[in-house]
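Complex shown without one protein chain; remaining protein chains in place.
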Amino acid sequence: MRDAGALLLIPLFPLAGATILLLTGKRWKGSSVGWVGSLMVAGAFASSLTTFFSLLSRAPGHRLMVRHLYDWIFAGSFRVDIAFRADALSMVMALTVSGVGLLIHIYSIAYMRDDPRFSQFFAYMNLFVFFMLTLVLASNFLVLYVGWEGVGLCSYLLIGFWFERKSASDAAKKAFITTRIGDSAMLIGIIFIWFHFHSLDFQIVFRGAPGLANGTATVMALLLFAGAVGKSAQLPLQVWLPDAMEGPTPVSALIHAATMVTAGVYLVVRTHPIFEASSVALTVVAVVGIVTAVYAGLSAIGQDDIKRMLAYSTISQLGFMFFGAGVKAYAATMFLLVTHAFFKACLFLCAGSVMHALPEEETDMMRMGGLFRPMPITGIAWVISAAALAGIPPLSGFFAKDQVVAAASESGREGLWILALFGVLLTAIYMGRSTFMAFFGKPRYRGHPHDPPALMGGILGLLAVGAAVNGLLNLSRTGLLERFLVPVTGPVAEVVSGPAELPLAAISLGLSLVGVALAFYVYLSGRFDWQALRSRFVGPKRALEKGLYVNDVYSEAIVIPARAGAAFTAYVVDKRVVDGAVNGIGRLFTWGASVGRRVQTGLVRSYALAILLGAVGVLLYLAVRF
Amino acid sequence: MRTPISYFLVVSALLFTMGTIGVLVRKNALVIFMSVELQINAVNLALVAFARQHGNLTGQVLAFFVMVVAAAEVVVGLAIIVSLYRKRRSANVDDAHLLRW
Partner (left out) sequence: MGDWIVFWVTAPISIAAAGAMVLARNAVHAALFLIVNFFTLAVFFLVLGSPFLFVVQIIVYAGAIMVLFLFVIMLLGVDRQESLIERIKGQRLLALLLGVGLVAEVVAAVRLGVGFHRGVLPNFGPVNQGGNVRALARLLFNSYFFPFEVTSVLLIVAAIGATIHGNRRIAEEETIDVGPEGVPEEPPGGPEVPAAVDAGTPARSLVARSRGAAAGYAPPASDEGRVAP
């Protein structure tokens, strides 16, 4: 398998980049670090393309490459090796990760130019890309888990990149700890899989999955899904993602929009045989997904911070993706994942250029407005991506979302389908609101904003183009992507015939347009004094802004008791009991010594008395003995 | 001889004890020294009594030697006490109490 060599190169490039940059990056001059880092990701992308094409050159039924690297663990019957797997699904992910990652790296060269820890940033970004590629190219659960943990680590490092800010370091901790909860459940799930299959290799596990008992499969699937819930910020573990916006904007774009958070979706699609063996697991996934999508959509409407709005939007879109997986529309889910990567990354990077352009890195949309005129390039990119997100044809989002909704309606679950449509409406509303608040209307900003430098602007353009034309990837349920993914996702379900599709598409399209129109009417048409509206509906707005107070509930119910417990342990148990005991022993000896040394009176007569005492004692002993 | 040896030994014990108490109770260095002499002599008595009991002169020889050594000891001890007194202007043993905690 000569062409499998490129497969190993895919994660190797960014790993080399990370190593070199971590060890030596500080001494390099100028922004060459950034170019090297981007070059490494470009290498990964090129290797992914090579592998992809070599995969394509084979017949559809033979598109699988497994490359074994190293016999890792040999503990009795527990054997795991480091192996990578290239099939349709992993290739889609690898291309997306490396491609979008490459664009964001190049963008960061300009964005992070003035940062004192420039080289460290690119080292971490490269490290992240390495772990993410490891995750998607893994051939067994343990290598996947290594990648899973690795991206968690890099997310922590990058969210807290400006750790001098307490809010940033707190956010990093919050992200790590929250995803930890999911990760722990996932690990238990992996262990459970091992116990059942005595192997962690994907091929073996998935081949045996259909034979799983319902209960076993449900437990396995739900444990794995818990990990996905954590990593992809779904209810109830979604609280970390809005706070993760403390990190630099390219980080938000790459990790918290395009790649890391999609790892959960990838996991579910990859392990779908296990989910399908259970009668309820997929339903759980779909329900969690759609409920999260609606919840996050509502919260996004209430956000004034542009990045937080995008964060909630990401949560919502991820919910849609899980929803799609839950109704077995795996290809549609992946399609949504890819298109979302493009337009969400573009939106984040536009937000980044707005932040750069305004004084003090302004993110509050109340202090923006009418930015289209001074920043046309950013504005156009934003509008295209926003429209794609909202599902306006012929942009990519329309096709993706429509296919997911259609799959929902086919699943026969009316309730879920209605919720999905509601989610579509909300998406359009919040995107319209943010677009009209930030880029149109009367200017409320300070300073003199202008478009970003060519490097950043160019990336924005590329991503916007992608957002626009990606629809071509899967124009219908029998599109390119769908057919490409068949070996992994199973045969295409019964396709609803052409004419019957249209009403469904029309409904979702109509809702998108209604949402945008609503936003237009409120925010731009001038017939509404929406700023006065804010002061009238302070309560509801606040509730939405605070994510329906989920965060605060957690804080009260979990964080504060945990802190109290920790304080108790630290100050009472450790300080008083443990230290008290240890110090007490010391004090005991000191006290004993202070008592004992009183014997040393320095007076000869006392000593003489002591001698006599001893003599009498000895004589007594002798007398008694004899 | 009519008196049992043990009587002498009891007297010796009593004298020795009184010497010991003298060492402990008195504060004047010279008196303490004299009490030590009393102890020595009590032991001498015991030695000679034993010699009588065993029927040989070993005890007496030993007592003789004890006397000699005691004499030498007194000489040196008094010299020390004298020089100590010169330094400290006091013959009270309680005044040398610096080696304390």
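Chains here go by letter, A and B, matching the order in which they are written, and residues are numbered from 1 within each.
Criterion: a contact is a pair of C-beta atoms (placed from the backbone, for glycine too) under 8 Å apart; a residue touches a chain by one contact, two chains touch by 3 or more.
Keep in mind it's a predicted model, so treat the numbers as computed, not measured.
Interface residues of subunit B facing the missing partner chain: 1-11, 13-22, 24-31, 33-35, 37-38, 41, 44-45, 48-49, 51-58, 60-61, 63-65, 67-76, 78-83, 85-92, 94-98, 100-101. In the full complex, the hidden chain is touched by subunit A at residues 598, 601, 603, 605-606, 609, 612-613, 615-616, 619-620, 622-623, 626.
Just so we're on the same page, only the chains that are shown with their structure count from here on.
Centre-to-centre separation of subunit A and subunit B, using mean CA positions: 96 Å.
Those residues of subunit A that touch subunit B in the complex are listed here as 597-598, 600-605, 608-609, 612. Remark: subunit B residues 20, 23-25, 27, 93-94, 96-101 touch subunit A in the complex.
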